[in-house]
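The complex is shown incomplete by one protein chain, all other protein chains being positioned as in the whole.
First chain written, first letter: the chains are A and B, and each begins at residue 1.
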Amino acid sequence: MIIREILALIAFLVGTFFGLFGMIGLFRFRDPYSRLHAGSLCGTTAVFSYLIALLLLAPSAAIGARVFIILVFFLISAPTGSSIVAKFIWESEDATTQRSSMKREDKSL
Amino acid sequence: MNSRRVWAILRFVLTTLFLYFVWVLFTSDLGLFSLLFGLAASLLTASLTYHIFLPEHEANLRFFIPHLWALLRFLFLMVLSLYQSSFHVVKAIITGNTNPRIVHFRTHLRSDLARTVLADAITFTPGTMTLDLNDDHLTVHWLLCTTTHTKAAGEAVKTKLEHALGRTWL
């Protein structure tokens, strides 16, 4: 019991670390792509760690099994959602100056 | 019975089994009524949608049935690289020196499922984010770019993942 709680505390601290730096990155970076990297990746890691902590703290087996299924599906749904947002940024003109410089480099390949 | 019909029946059975598995997983109710109702519902749904769920041109069982052991290893690798890449991004946030570029490369995985999983898995490798997947052509935004050369970029981003995925599907 006490080992479970200590492991949950470690997962909680790791998640808090990544989540706080993700929030800082969300405000520190200037362009939408970098914000997506910071927010989405660190946010995914933070929420994943929190879900592991909650899995360790689950009061009964039925609840634990549900949390485990949510955990596995979260590994599929999180990158899919961020890919959709990334494609929207690519197709919109919100990162336009950066995009034009990159297009020129692509032609030189 | 020609081979097209055999393949259609096989796809129908596989779709039904998958739907029934998801039904039992989500209802988590082993009563007789629930089991029979789920079987009927998955048979109906599979008869309507099996040609969309498993397209006819995916003509190999290895295209969508994974190696279980390789799949578990791949999931473990994913979780490991999720933490690793978050650590890289945190380092980039603290120091503030990033080098964002868009790179293009091709994959030689053949099934649609494996390509989709590769596109999702690239999001978990350090500082990369998939923008577009068009047949076998991937467009990737790379936050901590070291090279824009197509072949070198492909090597750096996807080789390890492609290796692990090639053992899981095809």
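Just so we're on the same page, a residue touches a chain if its C-beta (ideal position, glycine included) is under 8 Å from a C-beta of that chain, and two chains touch if they have at least 3 such contacts.
Here is the rule we use: contacts and distances are computed from a predicted model.
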item	value
Name per UniProt, for the chain absent here [options: "Fe-S cluster assembly ATPase SufC", "Putative RNA polymerase sigma factor", "pH regulation protein F" or "Carbohydrate ABC transporter membrane protein 1, CUT1 family"]	"pH regulation protein F"
Partners of the unshown chain among those that are drawn	A
For subunit A, residues in touch with the removed chain	2, 5, 8-9, 12, 15-16, 19, 22-23, 26-27, 32, 35-36, 39-40, 43-44, 46-47, 50-51, 53-54, 57-60, 62-63, 66-67, 69-70, 73-74, 77-78, 80-82, 84-85, 87-89, 91-92, 94-95
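Everything that follows uses one rule, which is that only the chains that are shown with their structure count from here on.
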item	value
Intercentroid distance (Cα basis), subunit B paired with subunit A, Å	18
Subunit A contact footprint on subunit B (complex, rising order)	25, 28, 75, 78-79, 82-83, 85-86, 89-90, 93-94, 96, 98, 100-102, 104, 119-121, 123-124, 127, 129-132, 139, 141, 143, 148-150
Residues of subunit A that touch subunit B when the two form their complex	17-18, 21, 24-25, 28-29, 31, 33-34, 36-38, 40-42, 44-45, 48, 62, 65, 69, 75-76, 79-80, 82-83, 86-87, 90, 98-99, 102, 105-106, 109
